[in-house]
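All protein chains but one are shown at their positions in the complex.
As written, the chain order gives the labels A, B and C, with residue 1 at the start of each chain.
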Amino acid sequence: MKALVTRARALFGAGKRPAWVAPLLALVVVFCAIAARVPDTFLLPQNLLVMARQTVVVATCALGMTLVIVTGGIDLSTGSLVALTTVVIAKLLKGGTSPALAVLCALAVSGLVGATIGAFIGRLRLKPFVVTLGAMSVLRGAAKGLADEQKIDCDPRGLEKTLAADLSAPGIWIALTLAVLVACVLTYTRFGRHVYAVGSNEAAARLVGIDTGRVKIAVYALSSLLVGVAGVMEFSTLTVGDPTDSVGLELDVIAAVVIGGGSLSGGEGSIAGSLLGALLMTVIRSGAVHLGMQSWVQEVVTGIIIVLAVALDRARHRRTARG
Amino acid sequence: MKALVTRARALFGAGKRPAWVAPLLALVVVFCAIAARVPDTFLLPQNLLVMARQTVVVATCALGMTLVIVTGGIDLSTGSLVALTTVVIAKLLKGGTSPALAVLCALAVSGLVGATIGAFIGRLRLKPFVVTLGAMSVLRGAAKGLADEQKIDCDPRGLEKTLAADLSAPGIWIALTLAVLVACVLTYTRFGRHVYAVGSNEAAARLVGIDTGRVKIAVYALSSLLVGVAGVMEFSTLTVGDPTDSVGLELDVIAAVVIGGGSLSGGEGSIAGSLLGALLMTVIRSGAVHLGMQSWVQEVVTGIIIVLAVALDRARHRRTARG
Amino acid sequence: SKDSKPSDAADGGKSPSARLKIAVIPKGTTHEFWKSVHAGAVKAAREADVDIVWKGPLKEDDLKAQVDVVSSFVAQGVNGIVLAPLNDAALRAPVKAAKAAKIPVVVVDSDLQGDDHVSFVATDNQAAGKIAATELARLLAEKGSAVVLRYQEGSASTQNREKGFLDGIKSAPDVKVLSDNQYGGATTETAFAKGESLLLAQKAQTGSSFGVFTPNESTTFGMLLALRKSNLNKKVKFVGFDASEKLVSALKDGDVDGLVVQNPFNMGYLAVKTMADHLRGKPVEKRIDTGARLVTKANLDDPGVREVVAPDLGKWLEE
């Protein structure tokens, strides 16, 4: 039993003072506060499922973003890439390609995009912020161009069933499985270690012979691949290819990772934390609707909770560490 | 003469290898390329003035963002604060306040907001990303609430003349004056040196007894005050208080600073670079309209230019420095 | 742009002998709605033998970008501008500047304050909202509950529709509006997520007589997806706004009960035509109502309706 706990700890957090405790606490508090006021609608199993579904896209992107942020990078192209993925799928479906092949192609595109971004960052040593800012613009433009600046309407041919607020829909399960996989990669593989090392001190990693450029390429490729998966989920909800979809998604995703304990200066972050961060934001958003909050109040409250969640973590830090 | 050159150097760039050379080069190249193809419309004095006017808001925000980024911080609340400022002014004007007083109040609000953000970052030592992410949401919500989720229509009573594509309008001059002022502060004051010190090595700054928390508070307050000025300019363009205005503006502003040589890890950045970065983006955008580029092409091209501009700098780095 | 024939740069756009060049500036480019406006504009351009440049703000609903696009065109010196203002006050200044530069402006789709523009070609949005209210009340047999999923804060055309709807629904006192303070936001995805939560929060699944109104294409489509994914389609009465391929087929399936549609093709057509007329010195009307009508499964096959909901755009937009 105890071994299990230790294992779980090792898997979900880095070291003794798991950074995901603060977002977990925040999540529980916020959840209970909302549930206490509108238990009859908020606690409905259907609503819980809906919230899970609503989290899938951000959470899937956050898996990859966690890797990116742990290496000390950032990825601003997430939203554009999701949009591009939906467009690619829609375009292919419309052209008569089979759903499976369309999905595969979309994933191939996103993986390729990620590898290219990674090459700019890992080999040409350009700053991730700039490269992905450029990519954000290029991919958005590409999506619009490919879609002829319109939404692409097509028969989703079953793909619309991928993600639904339903335990029988594969979407939520896929996301969960990927989360466990990525967490394992980060914790139990040499590659995962090197990801942390690159973010913690790149010079040190290089000194012991790690090809840090390659690590980065792999990270961005993997991350974009995961964004591609999120794009498939997004298509499944939209059932159209929408080149203007998901503008600003990256901010939500980065926020999830940072609320979950990730640090933009690298070396810190965990999958569990990022998932909790993503969930926290869905719960706030959804809860606000259930409470019938006016939308401006909702925004004010969201902002305050985000800061509080992290201040909580900071307060704990203070007590345990040096300065 | 030589002394003058040295002085100019000291003022506009940090040290020997001024980081603003690359964006300047990029700007010149892009400008000439566009001018060569559509000289009759692009080079019209009126068009140059229009581009200057279009740059003012981003550039003014970029002055403050440069300070923030030099300290190793980031500010995501810029767009929301601009919107809030326009709302405050509109609301006051509508209520019969005199234009001057309305502007003063708006500036006071923005300064106060900045000081609060700064206190969270400097005193409670929360991460700038999280605090300003929260502020982004809170301020946007506040703007919407204050405006009753509507645009506020009012008689601008002369404020609409502040910013215009006209040499007699004060807007462009105000922005330029502020730029010179902030550049001087960064280079010729003790405070400016402390700003660089905090971003370069905060521990070292603390070691020599600098109250780094206070420096940060001052930086965020000053930065938000400048955003307030930008908000006044924005109001002058919009002539309404628009709570949904400037969503995502912060990304443009951060991009300007980063293209201008600022580094998100702190210690680097210059006013001249940031202004050039802002100008570069306006020129691309405006040029695309003149060239009759389709908007998706424009986005693709913009992305590519951003990456190239910075790759250029990187290439120079390589030749002169270690690697 | 593919619409503007490569005009001879040497003689510029301004000399009177040159072809007339008209800039058409939509609010955005990706709603199906604007595609129709575009097609209508192209038709008018061909008939009147002028060039048009179609250019929207880069970011959807980006007010400042639109202001910039207008001023860029003014600086460039086009002959006329057809504009769908994102804001009825904020675009006053650039339009005034255009007028000062002797560039006339025709306003389309959404109103603009002041009288610096030549003509206003659009739907009466409040009246259109009322049409939706009447229909929803009828569908609910004048009794039950209803929710509105608004579009975005500060968007004038949709706010007028929402207002028209809320005013109109008052004439059915037994229809209770449970929620009218939630906004769907700019994209389908955000509208979908909001819609989903809204339906659950207002217990749409338990009520027997429940109706929904949405004021534009993206909110309508998002709400449609939300209804379908919660298996409430056909159970909840749903009146939306605007038409697209997906929405029309949903109407056929019975997932949507009614759509209030404008006539965007006509809007684009009349706007450019009016501008061309004005430039050639012909008198034009100050206000042109392009009309709105309710489309239901029943009247879907009327030729008049077909023309509006499924215009043959390809003829105009593809070479």
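By our rule, contacts are C-beta pairs under 8 Å (C-beta built on N, C-alpha and C of every residue); 3 or more make two chains touch, one makes a residue touch a chain.
As a working rule, contacts and distances are computed from a predicted model.
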Per UniProt record, name of the chain withheld from view ["Ribose ABC transport system, ATP-binding protein RbsA", "Dihydroorotate dehydrogenase", "Multisubunit potassium/proton antiporter, PhaE subunit (TC 2.A.63.1.1)" or "Phosphoribosylformylglycinamidine synthase subunit PurS"]: "Ribose ABC transport system, ATP-binding protein RbsA"
Among B:W20, B:Y196 or B:W296, the residue in touch with the chain that has been omitted: B:Y196
Residue of B:I210, B:V297 or B:L312 touching the missing chain in the full complex: B:I210
On chain B, residues whose C-beta touches the chain left out of the figure: 6, 10, 15-16, 187-193, 196-197, 200-201, 203-211, 267-268, 320, 322
Absent chain, residues of chain A that touch it: 14-16, 188-190, 192-194, 196-197, 199-201, 203-211, 267-268, 321-323
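Here, only the chains that are shown with their structure count from here on.
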CA centroid of chain B to CA centroid of chain C, Å: 34
Chain A-chain B separation of Cα centroids, rounded to whole Å: 29
Chain A and chain C: spacing of chain centres that average the CA atoms, whole Å: 34
Multi-partner residues of chain B (at least 2 other chains): 144, 149, 243, 247-248, 294-295, 298-299
Junction residues of chain C - those touching two or more other chains: 29, 59, 153, 183
Complex interface listing, chain A residues touching chain B: 74, 76, 120, 124-127, 129-131, 133-145, 149, 247-248, 251, 254-255, 258-259, 263-265, 294-304, 306-307, 310-311, 314
Contact set on chain A toward chain C in their complex: 38, 40-42, 44, 46-47, 50, 54, 144, 149-151, 153, 164-165, 234, 237-240, 242-247, 285-286, 289-290, 292, 294-296
Of chain C, residues touching chain B in the complex: 1-2, 4, 9, 12-13, 29, 53, 55-56, 58-59, 61-64, 67-69, 71-77, 87-90, 92-93, 97, 113, 152-154, 156, 159, 183
